[in-house]
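Okay, so here's the structure we're looking at.
A single protein chain has been omitted from the complex, and every remaining protein chain is retained in its original position.
Labels A and B are assigned to the chains in the order they are written; within every chain, residues are numbered from 1.
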């Protein structure tokens, strides 16, 4: 290449680089200000005793984390979150898979039922929580009215510490099911029809045999994806707790995000709230790591 | 004993009649190629034989039994799919084993871990392993048994699909365009291997393809299908040289057979644009004269045509010309040595042909008899 051609090329290259920087600059600035610095600040805060309005701030090392371990309230909140995730994840995944298989088994009503099950995803959670509050109301709620008609005394769903988490999980399943259903439907449509034909010719006569041989393994990547995002969505439960129970009764429905909210914005113990935030972040990151490193290898073939 | 017997099968998808009463027999040990343009119903027919689709009317027999209402798994047929349809989560060995396991083991025995403890499982497993190994050996897959389909080349996947088909020695093989996803050189090589597998297995084979050269090279008999009907079923030689329908004549052969509008006069002479061509027709009326490109020759006298272009193909030459009187495009296949003697582009020349190899078709496209004046006789 001649000197001149090289020079032009270099100029063009710099033009390209300058354009790229210019195009990325606004995003980079916002990223720095709204994402990176605040995240680092949260990490830093977790090692301080900072309280809003307090005159002094000092490093306390791992004191906040040590306090977390001793804090019965936090432990309850962590345990509740795990139980909630443990209920919502299998419930909404199994339900969604079952309904997706039912919808996919025929041609009628596909769009209609998809819309019905998807409706909660686009509905204002706070408003629907109010609707659930009425539905589950111990005395005037239609659910308990129905149970009374059947001669049963309904529990006090959201106001009894023994049923509150269960009730919230039921609402959580209701909220997440449609989302998972849509993902499963997409996964099911992507399975080549010829595989089912091959399975039939190979002697897989029953629907269950074809499910075992074709559907379930072919859905592997979708199921893994659905599993992780359902868990991540469930760990982030906040709206229903904030609206319906405020963590009560007696902390029986306290969850991680609500603890952060209370410690940080009701009691203004920002250092301590930041420590809880880091626990929350660690759980989310662990789930993502599980997806990419461990499970991914087992469900992608080749 | 017949291998596959298809009796008067009809099938309709919504408003379109896909199959209009198709009947076809494939004897045990016979290889029949079902060939036709895409959308002619050949794949549907094959899926009906496999049991993946149900016919609206008609019967399917495999071996001695009527299987029309049997499930695909109960028909004793194996099928090779166009996309191979291998189970991506199973290894090569496991893929080949699936049809055996689903037949020889009951639901309890197929359970992981627990199944192995049940009586009879171990023996069955041992026999299946032997069968899998034998099938894999026959197709040269021994080294690949532990791979997954994603780690194989197209040709290797194709072999796995074949192995999965032969492993349980079915009465009938169904192959749905099994070579269409391979590249050209591999396709030619695999043709011979499939024929060899068929010969060794000795089952009835029905082979669907849109590629006429596959049909002609591989099959004992070729069934030409169009618009949901079988037009002709015959040996490859007969299909090529003695087609009974104009559609068969034009579908088979490349370049396409030349067709010229002609007429039988009241005197019984066949004329093309007034020129007698040395053939006698049975009945007066319009007809179509069809001549293969290799049967047409340039000559000093005969049908006047104008030369248009010359293509050199290596082993032969193609001379493109146009019949002067009717404007019909014509192709001549000639030996390459003739190149120097051929008319130049745009110049007028004359055509002759071997009248014993010319074909006459009636107005509905049905073949009609012709008598040649004399074997070498050219036309006027």
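Methods note: contacts are C-beta pairs under 8 Å (C-beta built on N, C-alpha and C of every residue); 3 or more make two chains touch, one makes a residue touch a chain.
To be clear about the criterion, contacts and distances are computed from a predicted model.
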Identity of the absent chain, which is to be given by its UniProt protein name, from "ABC transporter permease subunit", "NAD(P)H dehydrogenase subunit J", "Na(+)/H(+) antiporter subunit B" or "NADH-quinone oxidoreductase subunit D": "ABC transporter permease subunit"
Of A:82, A:166 or A:243, the one touching the omitted chain in the full complex: A:243
Residue numbers in subunit A that touch the chain omitted from display: 13, 15-17, 19-24, 26-28, 30-31, 33-39, 41-42, 45, 52, 99, 102-109, 111, 113-128, 130-132, 134-135, 137, 139-142, 144-146, 149, 174, 177-179, 182-183, 186, 193, 196-197, 225, 229, 232-233, 236, 238-239, 242-243, 257, 260-261, 264-265, 270, 273-274, 277, 280-281, 284-285, 288
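In this section, only the chains that are shown with their structure count from here on.
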Distance between the centres, which are taken as Cα means, of subunit B and subunit A, whole angstrom: 55
Touch list for subunit A against partner subunit B, complex: 192, 194-195, 197-205, 209, 213-214, 217-218, 220, 301-302
Complex contact set, residues of subunit B against subunit A: 47, 50-52, 71-74, 77-79, 81-83, 85, 87-90, 98-99, 102-103, 148-151, 164
